[in-house]
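Structure record follows, encoded as structure tokens.
Only one protein chain is missing from this complex, and each of the others stays in its spot.
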């Protein structure tokens, strides 16, 4: 059994940032376990630009952004064991991992940082009727084939879902000579960034069909076509008579991301049904003492910059925990998602804090001329105006800890949106 | 000529219309903030884009990811892609290295965005 102060599971953007900040805080016995052959996580295949504007004030591609962190990890000499899959975590922080090089290993960690990322929702979970042919890929799987393997999955493409990966893949497939016929979105709005809609779809005259979905999949062996229908924006049910057939050999799915929390559950950590990630307090500590969670395994982020920022915080707090400097959580208040708010993080906030508290969430719909508010008990303590809120962009709101000390009778913290839903 | 674009400054996605005389902007309407106005002025005259692509590496099992050193004119994207896909590079290549100089005769270079040893 190897003893490690801080064991980080996952060597993607979250794990790398957590490792660096823990090191910079003073920890020296850190270990990163990464299941793939190289560090960098999903960024390795995100070869498009648009990363790092917040962190580095310049626009980088995914591999470049990752490399900045990898270089730091190497410079600090933080050990990272790649090709190593964690298969078990116990609540007392014994981690079991397997690798070709070292076989089956046990680690006893003082602290664990969960940074496993997320996965894509597959076709099966949508219940779309039709054939079970080949040619249906999640956008990320197709991205791996094109960007890392140099292989083209198909030539005539329909994209279901307008998440950013789907939009990015619409442009990539176009660049590679494919014809992208349409991007089909169930909701009346896109979950993708406006910039991606303009630069990945509009630039190449790819129609974005809002309030539409795929209702049938044709093709006994390889995909031959999909039927797209308009849906009622209220019920999301297809409207009869609006069906249109698109002949295509490839259907890419960009219908949502799910944090990958199998290991988290094994460790006995409580999962939030709203985020599908761990429940954490303002230190990003989960319901199991000394186990922290950050990045897309905690909740699905919109920008990698925020993943890095959040994970750096987890790294520092894990260091403090190991040093016995992280105060025990007492007198915590639950954070409740009010009107228009989905999956606020953290879920628990201590009443005895010194630093400003940040709450992140995703709006439940599109709201124009909205105001985001935080109430401690019945008292509104923070508000931020916004011209527009959309589910595609996370909202971050800070408030001062003094309000918590002032309102000792408060039983909860509520985050809510004040606006007309458009 | 009337041209219509969508602002990418924020999720508002304002529809901006402008009247153009060649490269000269006669009027802009529909923007709701200064970011939008500035974006429209650039986008309407000489729109540019960063281009990222994949390039063949002799004897390597993975393609090399590359990008333009700065945004290039939107109208040159496909010429640029054609030039990139028509060329191969020798290993090793390092992140930041110029792999094609003056792509499509522009002052823009193509640079590697990852290492291939």
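Which chain is which? They are A and B, in the order written, and residues in each are numbered from 1.
Simple rule for what comes next: a contact is a pair of C-beta atoms (placed from the backbone, for glycine too) under 8 Å apart; a residue touches a chain by one contact, two chains touch by 3 or more.
We adopt the following convention: contacts and distances are computed from a predicted model.
Of the candidates "Cytochrome c oxidase subunit 1", "ABC transporter permease", "Rieske-like [2Fe-2S] domain-containing protein" or "NAD(P)/FAD-dependent oxidoreductase", the chain left out of this view carries the UniProt protein name "NAD(P)/FAD-dependent oxidoreductase".
Here the missing chain is touched by one residue of A:41, A:63, A:153 or A:392, and it is A:153. Of the options A:34, A:185, A:249 or A:393, the residue whose C-beta touches the omitted chain is A:249.
Touch with the chain that is not drawn comes from one residue among A:34, A:120 or A:310, which is A:120.
In the full complex, subunit A touches the omitted chain through residues 35, 83, 85, 87, 96, 98-100, 103-104, 106, 119-120, 122-125, 127, 129-135, 137-138, 140-141, 144-146, 148-155, 176, 215, 220-222, 249-250, 260, 262.
Within the complete assembly, residues 54, 56, 58-63, 85, 88 of subunit B touch the chain that is not shown.
Here is the rule we use: only the chains that are shown with their structure count from here on.
Remark: subunit A residues 44, 47-49, 59, 61, 63-64, 67, 146-150, 175-176, 193-195, 197-199, 202-203, 366, 387-390, 392-393 touch subunit B in the complex. The touching residues of subunit B, when paired with subunit A in their complex, are 5-13, 32, 49-50, 52-54, 56, 62-63, 65, 67, 74, 81, 95, 113-115.
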